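Subset of chains shown; positions unchanged.
A, B and C label the chains in the order they appear, each numbered from 1.
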């Protein structure tokens, strides 16, 4: 069984790489995707286009361009892993979770126990909650190897 | 034209009532819906059911029950208004926005200018951004009366 | 908020009536539906039609006729309650649960604690598990009144 896995959320730690490396060590047939994770490039995604603008409209222009990549990746994936860190509001991660839920795409969350209560609606529609990237790798091993 | 409008997000201010009252004053044919907004009742939604539990599973049980109401309300609505306040993480509001986006349900956001950058993905898929409940009422007047 | 609730499963006890009566006492705006619950009539649903037959084909003919009513009821419902009793195999109840899950229709299960392990996949896709009709009534009160 081969899977496409979409990795959503936090961009300030190396959780994506840990999962990718862990799955590679296990020899799992997984293709990973994610949004552009270079923060500055992502904020500037629309700067080369359309009418010059600042503030709301600059963000708007970039967000809509990034959505081309994100929504294609979600549509194609078999599973999403959605990471919430301690910092920042990460509304985009919760938005991706809601998007998955409405499409019937299974997702798992990855966050510390301290975030359980504020994430209860997001976890409520998830297939699982993991606390470490290693747990995610183990889960993928189980799902794809067994 | 009659509309069903789903009101999602912040429960600590009276923004819902302001919109409902404003629309009533304008005589608009709108039915409003929302999640259960009594915080304590919402957290305890599952306490009467299933196996006793605490922490993660208590939240999980309640969140899944609340989702019955929320997802029915979103499926039926013609427009959602999604409110983000300054306090709390409000991941459930962003989750609802993603859910709407995936279903093709139009939504508008309601938040201060200070939140523009962290909400850029949520605003990117919205039909409009309003800063006050009065603006939402005006928008609904325009949409339903003209 | 008004709901349509589909009641699926066991036909040998009065659990349906208990839920209907309990909701009526609470004044909830619920329309209930279910399959034909007269066992003999249900088994004979196709006897007046098509070529005479016995055994497999008699069951087949009746089951396909009953499915007209059942699948319409599921398609229209906002919530299904799916009851498993101690007796009989009740594969039709589990079939209805799977049908709901694939359509994204929320359902809750109603069964004793003794059935938790064999029903784990069915409960896994449910929004809640209740053990008594009274709990279901309370849940509906919470969902529709709050």
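Simple rule for what comes next: a contact is a pair of C-beta atoms (placed from the backbone, for glycine too) under 8 Å apart; a residue touches a chain by one contact, two chains touch by 3 or more.
Here the structure is a predicted model, which means the values were calculated and not measured.
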Please state: how many copies of the shared sequence does the complete assembly contain, given 3 in place? 8
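The rule is simple: only the chains that are shown with their structure count from here on.
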Based on CA centres, what chain would you say lies at the far end from subunit C? A
Centroid distance [mean C-alpha coordinates] between subunit C and subunit B, Å: 31
Just curious, how far off is subunit B from subunit A if you go by their C-alpha centres, in Å? 23
I'd like the Å distance between the centres of subunit A and subunit C, where a centre is the mean of that chain's Cα atoms. 37
Could you check subunit A for residues that touch two or more other chains and list them? none
Give the list of subunit B residues in touch with subunit C in this complex. 33, 36, 38, 41, 45-46, 48-51, 61, 64-65, 67-69, 71-73
Going by the contact rule at the top, pick out the subunit B residues touching subunit A in the complex. 55-56, 59-60, 62-64, 66-67, 70, 84, 88-103, 113, 116-125, 129
Complex contacts: residues of subunit C adjacent to subunit B: 1, 3, 78-79, 104, 106, 108, 113, 127-131, 135, 138-139, 142-143, 146
